[in-house]
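The next block holds one structure in the form of structure tokens; read it before the comments.
Shown here: the complex without one of its protein chains, the others still in place.
Let's look at chain A:
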Amino acid sequence: MNIRCFPRKFSSALPPLVPLQLPSPMETHLWYILPNEVKSVALLNQYSELLSPCERENVNRMGGDQLKKRALLARALVRTTIARYQTNCQMNPRSLKFRKNIYGKPEVEWKNDDNFSPPPLHFNISHTSSMIACGVTVNVPIGIDVEGKQRKIKNDIIAFAQRYFSPCEVKLLTAISDSEIQRQEFIKLWTLKEAYVKALGKGFSAVPFKTFTIRFKASTIRCFHLPGNSVSEASEVIVESSDDPKNLPNNWQFALLEVAASHYVAICTEKDKIVGGEANRPMKLTVRKTIPFVEDVCVSGTDAVLVLGGIIEQ
């Protein structure tokens, strides 16, 4: 497959994107593409028409067809996902503009119109060779990270953890005797730490991994929406400062998922202060697998989404 991004003089008709309501406060929408499922060169060319010239240039700079395809799908996913959330106007994926904040975190540059009030939409993307994902929230920042479950670590895991993780996390990983389970727990921890740093949006160096600990805490929550106000055991993911464990930044909530039986996905969002309410409010989550313009499948509550950590309501 010879993939090269080039601007087309004519635009072929693409079916419209199915419009959606924005996520509600405390709700996260997760969209993902499995690149192996996108095989049509015609479709990839249509995606490339959505990109800005700068984005197309970046795609062409990638080494090899697979990397080009991945970069192309990542941009197509971001543009089409954001364009779905019709607010008071029809958003064209092609016309969206992006910029980076002062720390380098990508954000939408909404047009500065008198009649147009930009939606309070936040997004973050992550990709590995076999999955590209985009998370969307309103009002609050979001960070996500995706890693393949089978990913092999080239360095020694404990040496890596000693170099980059907090002492508490090193202790936890060292205590795992099974090397395969240790590898899996390492990757889960990595995705959670990445998601947190990306949610904070200040870059890797502003919040070095060593300065905070992420761990699981057993938590009992009351599920008001289930019959009989049932209480269920859930595993909450918390973050604490390495130096000052009692100082818990508790305005962040996490989700750790196993998606499509093949990837760990970590999501971190800020708790919405305006909504407030009880301390352990679940994160409402809707997960959709997509091939933009071809199909969208809601996979929440199916086998495709396994909750490994966090208080989640699907």
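Operating definition for what follows: contacts are C-beta pairs under 8 Å (C-beta built on N, C-alpha and C of every residue); 3 or more make two chains touch, one makes a residue touch a chain; residues count from 1.
Quick note on the criterion: contacts and distances are computed from a predicted model.
A chain of the complex is left out here; the name its UniProt entry carries, from "Cell cycle checkpoint protein RAD1", "E2 ubiquitin-conjugating enzyme", "MmgE/PrpD N-terminal domain-containing protein" or "Acyl carrier protein", is "Acyl carrier protein".
When the full complex is taken into account, the listed residue touching the unshown chain is A:Arg163, out of A:Lys39, A:Arg163 or A:Lys217.
Between the chain not shown and the residues A:Gln21, A:Asn155 or A:Thr174, the one that touches is A:Asn155. Panel shows chain A; residues 60-64, 66-67, 70, 127-129, 145, 147, 151, 153-155, 159-160, 163-164, 190, 194, 203-205, 208 of it touch the chain omitted from the view.
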